[in-house]
Structures are given as C-alpha cells and as structure tokens.
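Omission of a single protein chain aside, the complex is shown with its protein chains in their original locations.
Every chain is named by a letter (A and B) in the order it is written, and numbering of its residues begins at 1.
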Amino acid sequence: MNDVRIFDGPSAPRTNTAGDPSRRSFLRTGAAALGGMAALAAALSPLRELAADDVPNLDDFLQKHYKEMTAAEMEVALERIRAKVEERYGVRPHVRDLKPMDGVEFGYALNLSRCIGCRKCVHACVAENNQSRSPEIQYIRVIEMPRGTMDVEKGSHHYDRPEVPEAQHFYMPVQCHQCANPPCVKVCPVEATWQEKDGITVIDYDWCIGCRYCEAACPYWARRFNFAKPSLPREQLNPNMSYLSNRPREKGVMEKCHFCLHRTREGRMPACAEICPTGARKFGNLLDPHSEVSEILKTKRVFVLKEEVGTLPRFFYYFDERYPNQLDPDAVAIAERLREEEGDAYGALPGVNGPSAAALALASPQRCHGARA
Amino acid sequence: MMQHPHTPSSPRPPAGAAWLGWSLPVGFATLAVAMFATSRSSDIPLTQSAKVNPEDLVVGPRRVAMSDPPTILVNGQPQTCNGCHRIFDSAHPSGQQPNFHPTIQLSHGLNDRCVNCHDPRDRERLALRNGDTVSFAQTPQLCAQCHGTVFRDWERGTHGKTLGSWMTASAGQRRLNCNECHDPHSPRYEPLAPLPAPHTLRMGEQTSQVHDIEAHDISPLQRWLHGADERATP
Partner (left out) sequence: MTTYLKFLSRCFRLSFVGDARYYAWMFALTVCVLLGINAYCKQLVYGLATTGMTDQVSWGFYIANFTFLVGMAAAAVMLVIPVYVYRNRELHDLVIFGELFAVAAIIMAMLFVTVDLGRPDRFHHLPLRFNFPSSMLTWDVLVLNGYLLLNLHICGYLVYCAYRRREPSKIFYIPFVFIAIVWAISIHTVTAFLYSGLGGRPFWNSAVIAPRFLASAFAAGPAFLILTLSVLRSFTTYEVSTKAFMTLRNIVTIALTINMFLLGSEAFTEFYTDSAHVASAKYLFVGLHGRSALVPWIWSAIALNTIALFLLYMPWSRRLPVLQVVSFMLIVGIWIEKGMGLIVPAFIPTPLGEIVEYLPTLNELLVTLGIWAFGLLIYTILVRVTVPVLAGQLTYDKRFAETKAELEAGLAVGAR
C-alpha cells in the first residue's frame, strides 16, 4: 500500500491584504445572521396553514401496527377514530374491527358478456367507502374495449355516451384483484399492507408511510394515493365503518378496494356487486363448492387479467356462450325464412300453442336444450 | 495542454468588500419578504367529482315484475285479467297490437303470440308447452322452455342477479326472477345512460380517448370485425 501523501499539500505563507475594522464586520455578521433567521422563519411560514387535526398527536404517533394491537388497544384506537369522524363530519360512526370468517376465501367473478359499462359500480363504491370526492378517488375503472382485442391500451377510460352498451364494444371493469401472490404486499417496506386469511389484501391506513412503492408494483393499477386531504360532504358520509376498510383516510396514505370487508365479513354483498343492474358481478366464497363464484369457476370459461405476471388473482372474468349484447342476426334471419315458408299456420286458439320446435330451436340464440323444470 | 494550477486566473475583488458584506442581510431580508408574501399560494388543480343522482344508486331489481295474481290498470282502475277475458277470448294474429294493452310492445323474436306464454283458458296463469300452467311468480319455468341454457345458469347462480347476501344458504339471499330484469314482452336488456366518467388529477376530465390506431396495430381480427379491409371491396 502506498503511504498516505495527503499530508504534504502546499502551504506557502501569504501576506494579509484584506483588512476590515472588526466592529463593522461584527455588525454585518449579526445582520446577516438575523436576515438568515428571518428568511428561515419565512420559509417555514406555510406550516401555519396546517389544520389542527392534520398534525398527529402523541397517541397517533405511538399507535401500534394493526397486528400488534391488543383488543383493548384496538378499542382505544377505534374510539379515537369515532371522535375524529364526529369532529370532522358531525356524525357518530359505527366503527369496528371485523376479523375474517373461518372457512371463507372470497372470490369475485365478472361476466364480460353481461357488463354494459354503466359505471354504477364505480359510484356505488365511492358512496359506500367514503372515498374523497375532491380530489377524486375511485377504486373501479371501467374500460370500454373495442371488439377483437384484449389490449387495454386500445380501450377508453373516459367514454361518455348517451347510452351504453355500444354494440361494437365490450366493457371491462378493473379493480383490486386481491391476488394470492400480491406484489404490492411484497414491496411494502413497513408491512402496512398484507393479505388476510379470507384473501383480502388490506391496508393499515395508520401505518402506511406513503412511499407509493405498492402503487408502482400493482399490475392492475388498483391502488390509490391521497395526494391531498380527502374531502367528502358530511351528508354523504357512510357511518357504517371498519378499521381496515372504509373509515375516512388521511392525506398521504394509500387506499384500495377491500371487497367491502365491513359488509362482506358480515355476510352482505360488496356494494359494487349489489348495485350491478345486470348481475354481471358475482361474489362469494371460493371454499364453498355451491357458491355462485364456485359454480362459475366450474362451468364457465374463466380467465384472469395479466396471468403472465404471476399474481394469481381472486378476481375472474368470464364470457357467456352467446353473441354479446344482441340477438344473433343469422339465427333470426333463418327463423324469418322458415316462418315465410310455413306461413302463419299455427298459433290459433285453442289448438297448437307455439311455433314449431324447429323454428324455436333456430330462433333461440342458444340451441334449446329443453327445460329442466 | 492544461494550465498549471498556480497560474493566476482572472482578477477578483478583495475578500470581504463592504458592499458584499451588506448584501447578505439585504438578500436574506428580500427572500424572507418574498416567501412570506407567497406562503398561502399553491397550485393544486383540485376538481370536484361529478355529482351523481342518488336515485341512480338505489339497490334493487331493474324493473317491477307483474304481481301474482296479475292486475292491470284499465281506465285508471285496477282489473284482474279474467275480469275482461271471461268475455273476450282475444286471439290475435302475430304482430298485432292487443286492443286493451296499449303499453305492451311485443318484441320477443319469433315468440310473438300472446298465447305462447299466456294460458288461453285462464289468463291469470301461464301456459307451459306440456299443457300444465304456472303462476305469474313462476316465470323462470316458463322461460326455461326456450332458454334452457340460461335457465340452467340461473339455477346455478351464474346468470342473473342476486341480492342480499353472498352466503348460499343464507336466508337473506334473493335471486331475482327473469322478469325482474327482462320485460317478458321485450326481453332485450334495456340500455342505460352511463354515470360520469372519471377525473384525473391534473388532467381533469378527459375527452373519450379514441386512439388513432396506427395501421400496423390493427389485427386481422379487428379489420374483419370492422369490415375495414379495402381489399374486400370489388
């Protein structure tokens, strides 16, 4: 190793030509220091605008991670939430900490043949889960997709039509897929998000530090960040809340779909599934072989979005075996022709009460397999 | 080649000149004033989310199905079916508007005869093809005669809408009947006006992004679907 030469730098003696009376210099130094302090105070002055309830108090600061809280500590935390909501919105909420049910793993199935893209799910979700109205936070995105492609990039998020569905498109709503192998959970540096026993990936809003790594990791763009203080009109607040789901969030934390766990862990449907006018949204217990989702997985042609990223979603899409959104024009044409050939020979009272079986078989979009009843 | 490090560079002012000494406090003071003056301004383009009519978010069946036993309003008075049909047997040729049912628009494909579904002997019952009749509350069995696969799916819960609970055995669960979503006389699912499109922070409401898809991005499948292949024209 070389010896350390850093000592022998040049240090030639120099003559002193700069000379100021020390008193004036002292004055100037003092003024500069004073000016600096004033500028620092000015720089910090925007902090005056911080709302009192935006500044964490000692209890907030010392609150433990969800998994570390005892029942008593959780009750204290819940009481604090109640008080805060009451102060902010003037409503005493019903807040509790709901645990997963035994023998339940939630799954979701969405019928792309039936979804008409009405966005009722989007707004029912916002109303149920107390999302911020300004800036707008929504957990569900409905994409209007042109037929013939599954490339979301060719779809439109901002479609605005007088009526939906539009025949040349299908509609694909996307929300949190509650993956069995969730990349968002893997990347969180503080374990503020994790997967519960019933398959729901939740967030402890009081633990999240807001680094947004999970948002970058999610392949479904399911996570949302509170870029500003969330605001919602007090009359629109949903007072039925739970710790891990729809209690009001703070500025600077992540949130996302949690399958409405304050409803679903009590046996109710998620708001999006309940509002869906067409029944395209199906929700249930994957461990129950007779649940609607299990039946769909058994009998339908099911796929998941972006299977190649290996996230193993619990959110499934499927199609029905039918021409989407309209009658099959070919079948109708054949039936019309048959009718012309046969004439209006049946249907008179009190004889035959229906078209011929052959015509019916053709007219129906599905071939008639006979009723089970 | 490079300059030698000890070569004197350009002349500089004497260290600690008086004007410079005072420029520090003056500079800081100016900065302080400027920052105080702007301490409340911020450029956040917060937009209010579009209003949604609460009626659009009411949970329940899409339409009110016919009661059982069925009643209709005639000249503003509720009437049972048999009240009239005891007198008129009313067999209409296909495609003709029934006299006393002006609101009914029959658009059920080839199924265009009243008595295909309604029992001609008892208008308050529905007729099955095997000669049996069912009540108006049992429409699924009637529809099942033609829409077998849909009925199969409905029984399993893979078609149709369920309200209440996700639990299969739960008493709170209710699966809607066919005629709570579909009008039996015009069963096509009626289109809806979509609720407002999303806003994007900083980009606001965007126009429906219709991409000008470059030619080589259009797959043969899409070209076929849109009939956009100019080679097909004679």
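One rule holds for everything that comes next: a contact is a pair of C-beta atoms (placed from the backbone, for glycine too) under 8 Å apart; a residue touches a chain by one contact, two chains touch by 3 or more.
Values in this document were obtained by computation on a predicted structure and should not be read as measured data.
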Please identify which residue in A:Ile81, A:Ile116 or A:Ile143 touches the non-displayed chain. A:Ile143
Where chain B meets the chain that is not shown, the residues are 1-3, 5-6, 8-9, 11-17, 20, 23-24, 27-28, 31, 35, 39, 42-44, 46, 200-203, 209, 211-212
Determine and list the chain A residues touching the chain excluded from the picture. 1-18, 36, 39-40, 42-47, 49-50, 56, 61, 65, 135, 137, 141, 143, 151-155, 157, 174, 183, 186-192, 207-213, 215-221, 223-229, 250-254, 306, 309-311
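Following the convention adopted for this analysis, only the chains that are shown with their structure count from here on.
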Under the stated contact criterion, what part of chain B meets chain A in this complex? 14-16, 18, 21-22, 24-29, 31-36, 39-40, 44, 46-49, 52, 56-57, 59, 62, 89, 91, 93-94, 109-111, 113, 115-116, 120-121, 127, 129, 140-141, 144-153, 155-168, 170, 172, 176, 181, 188-189, 191-199, 201, 205-211, 213, 217, 219, 221-222, 224-226
Listed in rising order, the residues of chain A that touch chain B in the complex are 17-18, 20, 24-25, 28, 31-32, 34-36, 38-39, 41-43, 45-46, 48-49, 111, 116-120, 122-124, 126-127, 133-136, 138, 141, 146-149, 153-154, 156-165, 168, 227-228, 264, 267-269, 273-279, 282-285, 288, 290-292, 295-296, 299-300, 320-321, 326-327, 332, 335-336, 339, 344, 347-350, 353-355, 359-360, 363-364, 366, 368-373
